[in-house]
Structure formats: C-alpha cells, structure tokens
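Partial view: only certain chains, each at its native spot in the assembly.
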C-alpha cells in the first residue's frame, strides 16, 4: 500500500477524505475514479467503528483520465458535498515548501537536509530559522537562507511576528520544529493548525516539557523514546504521527540518553515529515490516522 | 482496519480475492457489496506494482443484505469469473477446526490453548497429536483428544498415514506444527498446501533446520528470533506470516537463547494463527500478503 519514492514523482493525484461513515461510500468514491479512467494504485481507508467516521487516502495515476486533471478534481465536488466530506486533492509530482525552525542542536536539521537531498522527502526548504546562530553554517553549506531571529525575553513577541512574516511571504506550507526550544504562541498554533510538526525527545505523553532525558533518567525508565507530532496550543499534546524507542539501562547517564535518544529523534522526525508530505496523515481530534509506507 | 475479536463473532462475511490487477477493480467489488446493501466494515487491498496482481480482503456485515447470504455469495461468481479471480467467502461467526502437532516441548501448545480459551483464536482444536507422549496431560486437562503416534525409524511412514487419516476424518481445516520435530512428507505438504502453519525457532532464512539456537549462539548473533510460516515441501522455506526478535548478548548461552526465544515463538505463532484464521493472509508464491490486526 505504500507510495514508493519514485511514484511520488510521476504525474498523478492524491485524494484525502474524511466524512461520517455511511453505506456504499467506498463504491461511490471508487466509481468516480474508475468512471473517469483513473488508475487506483493505492487505496487506504479506515471505517472507525468507535467514532463513526470514514477516512480515506487514494493515490491515482492520471495518464488515462478521460477529462483534464482539473476537471477531475472539480468534478469530485458533487460527490464530496453529497457525502458531507472534507477532502483535499494534491497533484503529483510536487515538493512541499517547508520552513525548518531550530535552536542549537543540529541533528534533526541534518537528518532532514540529508533525506531531502537523497529524495526521501519531497520538500523544498525555503528557509531555516533559528533563535540562535549555531545552525547557520549548515544552512549555508546547503545554500538555504538562514534567518537568525532573537527571541529572548521581550524579543519573543516581535520574534514570532517576524517568523510569521517570513513564512507567509514565502508561501510556506509546512513548519518543522527541529528541536526548536521555544513554545509557540497560541494564535500561531491555531493559524497554522495541522501544518506544524514537532519532534519531542521523549515517549509522549511521558516527560512533557523541558529536559525529558533528565526526567527519564530520574524516573529510571528502561526505554527512552521520541515523538513526532502535530503542534497544537496544548504543549506536547498534539496528534502523534510517529514514535520510536530505544532500550537503555541503569548505567546510562543523562548524557548517554541524549546520545542514544538522537537515534530515535532522527528516525521519528524523518518518518513523520514523510508521512505528512505524502498526505499519509489525517488529523482526527487528538489523534492522527497514519497510513505508513 | 483490523477485525476486532468481537466483530468476528457477529454475523457477516469475509471475502478474500486475488487476481491480475486491472482498472476499476475496486469499484466493481465495492459496487457488488453496496448494490446488495452489504456494510463494508473493513476493506484491505494491495495492488502489487511488481507482480501486477491485486489482492483484497473485505469484511462485510450482512444484516441489511437485500438477498440471502448464500445468494450474495453465489451471485459474486459472475464478477469473480469476469475478473479471472481466485476468491473465497467465509461466513461469520465461525471457528476453524484445527489439529495441533507436537513433540516434547509444550510452550507453543500452551499458548494456543490459552489464547483459544481467552477468545483470541476462533479455533476448535479437534485433536492434539504427538510423536511423543509429553503433552498428553495438557491435552487431557483441556478435554481435547490426544493421539500419540510413533514416528521413529520405520514408523515414520505409517505414522503420517495415521495422522492423515485422523485429520481427514475430523474435517480439519488447519494443521499447526507447535514445535513438531518431524519433517513432513512432500505429498503431505502438497495435499494440505496453505493449511499447515509451522513455528521455526529462528529468524528465517537464518538457521534453517536443526538446533537453530545452537547455531545462533555459534554465529554470535545479537538478535534471535522466531518465524511463523506456511509449510511447503521446501524445508523452512514456506511463505512467512510473522516474525519476532529479541536482543541477546555474548553472555547468553544456548540455554538462555532457548529461554528468551520462547517469548518470540509464542508471540509469533499466536499472531500467525490469528492472521490465518481471520483470513488476513493471502499466499502469493514464496511470499504471504498479511493484513495485520
């Protein structure tokens, strides 16, 4: 069921849809696609028996369509509205315009850059924004504009105004917090809802907030983890996209947890971004439906 | 997408289907179900871009069908034949008639019995067959007929004739080799193809054959495993349903690997049987499509 990397670079469409569950819904959607000679290369759906909702993701090859791609998209509206659905089409190939926010540590940023160059992440990084200057050399080596924005003390408010200005002027679609050590203002979270991805260096909901590795050490856990999640105004409580864990023992000091935890953080943030950019996630309240690849 | 245990005990149908991939196939199948007011509670499919095949599993609630269930099943034939498909319907609720073959060790047998009693495995164990007598007390405690069949030396041939007679007379649908330390005759494998599940105590294809934990120790692996797979005439080479691993270190002697490996064996065989009995597996040559729950 997965989109392979290559597939994302061929002409086609992804359709994401959410509505109340109802009889015949799969048939109706599949009929629309087949009726226009769309080739369904992947079709994931989930009928939630508890919430009464229906979620679907379709990946459609469009070279044999009997109408223009835009007409195919527009024409779906009649069905979509009759289902009272939320839906979204994305044309392939595409690269999602992405801003990466950082502070000092660079392992998540490095991971994102490396996977982008490798073709694993179809994103275009429009800018790297730091409230510290540490990551500037990495940005410059990758020829990506770096913006240092002071956010200490009274600069926090104006700082976020500046970030918002940058992001809006660059038509950014995705904001990645790659170990960005600042709490976002509520209105920022709200306005960019579902478009901000964070990596938290613990196995949420354990160890919310500051210094999770120190907390993990003090609690004496036998597994540490990392969580990639959507950001909401509720700190570290947004819908989880991906989590990863690693086994630890009593002899691991907090500095060891930091070292081993980086492995989890890098894997989890890379998978989380990939799922989002490939439209493999659908937010449903506090949870995220994820169709992994 | 999973069938919950409860769901399996409600009236309904499971449809498994395999055919060459072709345009509109999802729509055609979904239309048939919706056209008769079947309620699709789960629909998994896989369009294999490499093999050009299409695989699907549907779970259908039937209380609102506009025809008899048998008519619904029969009526699918027209579509199934036009797709040149292999397909299979199963009526729910059901319990699969199962024979368990054992030798001396009982941990896998115990696991199967325990999960059956708990309701995790919708099977009816018609008999437990051992080439040794060790597991008789467990069978008797569970009120399941135990048959000891000698298979040493020249008794091997007659032994398998007797097993076959038992299995056929009891209308057994599934044969589980729960650490059964005998190699099945080729014709036996062939005649019960796709209906024999084995647990091998290694991470296949590593350590095929005898004493895999000893082999693993000598090779110095850092992870041991267990593999639940369909049995074919090719030793330990049948389609894999499920695998599980556990981390080990240099200080683990072969007896430790046996101890730790039991954890993997029990989990893997239990999941493998469940997937098979819930029709979540489709064999495709040397591989198995598995829609896990």
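For clarity, chains are labelled A and B in written order, and residue numbers in each chain start from 1.
Rule of thumb we're sticking to: contacts are C-beta pairs under 8 Å (C-beta built on N, C-alpha and C of every residue); 3 or more make two chains touch, one makes a residue touch a chain.
Values in this document were obtained by computation on a predicted structure and should not be read as measured data.
Here 2 copies are displayed; the structure file describes the full homo-oligomeric complex as 4 copies.
By definition in this document, only the chains that are shown with their structure count from here on.
Rounded to a multiple of 5, the C-alpha superposition of chain A onto chain B involves a rotation of 180 degrees. If you average the Cα atoms of chain A and of chain B, the two centres end up 36 Å apart.
Those residues of chain B that touch chain A in the complex are listed here as 1, 4, 7, 23-24, 26-28, 30-31, 33-35, 37, 39-43, 45-47, 49, 64, 247.
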